[in-house]
Every structure is written in C-alpha cells, then in structure tokens.
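Let me begin by handing over the structure; questions about it come next.
And then chain A:
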Amino acid sequence: MAVLKTFLYLLVYPGLLFLFVYSTFCEWFDRKVYARLQNRMGPTHTGRWGILQPVADFFKLMAKEDVVPDAADKTLFTLLPIVGLAVVATAGLLLPLWNPSPEAVGLISFPGDLIVILYLLSLPTLIAFLAGWSSTNLFSQIGGTRVLTMLFGYEVPLFMAVLSPAILANSWRIAEIGAFYRAKPLLLLPNLLGFVVAMICVQAKLERTPFDIPHAETEIVGGTFTEYSGKKLAFFRLMTDIELVVSSGLIAAIFLGGFGGSFVVRLVEFVVKTLAVIFVLSLIRALTSRIRVDQVVSFAWKTLAPLAVLQLLIVILIKGLLQ
Partner candidate 1 sequence: MTDQERLDSLKGALGGDILEITNPARRRFFITVDRAKIAAVLTTLRDRLGITYVAMISGVDEGDAFEILYHLAEPALGNVNVRIKISKGDPHVASVTPVLPGAIYYERELQDMFGLVVDGIPDPRPLITSDDWPAGNYPLRKDWKFERPAEIIPGGKK
Partner candidate 2 sequence: MKFNIPIGPQHPALKEPISLRMTVEGEVIRDADLRLGYNHRGMEKLAEEKNWTQNIYLTERICGICSHSHATCYVQGVEKLMEIEPPKRGLYIRYLVSELERIHSHLLWLGVAGHEAGFDSFFMYTWRDREVVMDLLEMISGNRVHYAMNTLGGVRRDLDEALIKKILDGLVVLKQRSEYYFKIGASEPTFVGRLAGVGYLSKEKAIALCAVGPTARASGITADVRRDDPHAVYDEVPFDVCTADSCDVLGRTVVRIKELMESYKICEFLLRNLPAGDIAVKAPKKAKPNEVVSRYEAPRGENMHYIKSNGTERPERLKVRAPTLANYPATIEMLKNGFIADIPLIFAAIDPCICCAERTVELVNARSGEETVVRFGDLRKLAGERFAKSPVKRNAVWPF
C-alpha cells in the first residue's frame, strides 16, 4: 500500500501529472498576459480562451519527426531532455506544497532542502549547455557558451538573495522558513531587496527577456536547442515550463509568506502566489529589450551582487537586533 501511495505521489500529485497540468497552465497564463500587455489576443483557439494551447503544442511536438544530427553524440543528445525533465520534476517535489508542516520531516521535506532545490535548479542550465555543445551546431555552441557565461553572472546573487530570508528564519528547510514568516509576517519587509534581486535572477535563469540571450532567435536562430526537434524538444519545453513553476513557487514560498490552513487553502494560496510571481516575470519580459551577454555579466556583478550582499548585511543586522 505504501508503495502504491508513493507511486501516486510521484505520478499524480505533486508529481508529474500535477506538474504537467499546472506548468502548461502557467505557460498559458504567461503567454496570455504577455499578449494582453502588448494589446494582442494571445492563444484563443484551443479550449476556452485557448487554455489548452500549451498542451496542444506539447502533443503536436511529440508527434513530429525527431531528427538527430549525424555528428552529435547520440546517447548524450537523447538522454539530456529526459534527465532535464527528471531534474526539474524532482525539484518540483520539494516545493512546500505537499508537506508544509514544519514537524513532518520526511522524504520530500528535510533540513537543507532549500540548498537541494537551488542545486537542482542550477542543473537545467548545465543541461542546456551540454545540449548546445553536444548538438555540434555552430549556433547551439554559441548558445551553450552564452548559457554558461550568464550562469557565472546570476547564480551567486540568486543564492545570496534566496539564502538571506533563510538566515533570518534560522533554518535551511523551506517548510520551516514558511512557518517562521507565517508567524512573523512583518519580517518579510526587510527581505524586499532580496526579493527584487531574486526575481531578476530567476528571469535570467529562465532565459526570458531581457536575458533570452542563449536562444536569441534573431542572432543565433534557436540557440541551444537549434538541433532539437520532436519529442526531445517537447521535453525541453516542458522542462522550461516546470522550471518556471518551481522557481516561481520557490520565490513565493520564501519571500511571500502565507496564511496556512487546510489543504485546499494552501493549494489556492500556492496558485495565487505563483501566478503573481509569473505575472511580474511576464511584465519584466514585456518591459525590456534583450541585452548583450557582456552587459549581463557586468550588470550582475556591478549591480545585483552588491545588492545581494547588502541584503545579507541587513538580514544579519536585524537578526542581531532581534536577539
């Protein structure tokens, strides 16, 4: 029975099925908001208000011809999308959706899961680099190097910004951080700076405008995923969508507090908070133009990193005052 239950957890909720449904919904939401901000209609055709469009896109891609370049390392080329999807889906399990009570320490909530989720969120970037590099296409390789170059820019500020609320809460466990801020919602305010830094870094991690440099279509065609097609591309797209859900869920859990309560309330709270984060991310996407990769690195180290350090200082000072 316990095995069956675990399978249900992994496959249905909060595992693959839930992540698939919710991430496609989030993609639809992102596309719709982006379109409406630009005075367009966005997806309209599939389902009510086009709500099934990302699902339709996914299944359409699954049915397309799958081409592997002759010169590519076939094993790596084929494995990467699956590994990528597995990594982000695992990260999705760690979201404080399922097991938010600070007492219940178990498989998917344990001290230090914050570090694990951050680590799992770094992996897709490396996978994107490997995907670009293994497809032996000039554009993919340029895209791959750009992915890595950007990684050096935003990763450190993101870690510092995400860890500062944890330092204040004195815990490395997402559920406990959530519980701490539920108890003292006013302490969310000092983390505002970190929230802004984290939002920008997540935007860069998700490779969305102004940081969509690795797959800037007008410069390097499809970028890292130029050679990918069919099922593999569908997996990569799903990976990006789940990554969007997980990172916005992480930010929502750490920076946005909450009320707690029954399962349904918690689920609604999660959905509202992540959609709010995604809305802001879409707004940034519509608001800016793509910058160059050298501008990203200098912006990250000259602006974001000092701000993140400042945030850490603020948190440490407040922590000292509280004690």
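The rule we apply is simple: contacts are C-beta pairs under 8 Å (C-beta built on N, C-alpha and C of every residue); 3 or more make two chains touch, one makes a residue touch a chain; residues count from 1.
Keep in mind how these were chosen: all candidates are chains of the complex that A comes from, given by their letters.
Note that the structure is predicted; figures quoted are calculated from it, not measured.
**Student:** Could you work out which candidate touches chain A in the complex, given the options 1 or 2?
**Tutor:** Among 1 or 2, only candidate 2 touches chain A here.
**Student:** For chain A, which residues count as touching candidate 2 in their complex?
**Tutor:** Its residues touching candidate 2 are 37-40, 69-71, 136-139, 142, 209-210, 212-213, 216-221, 286-295.
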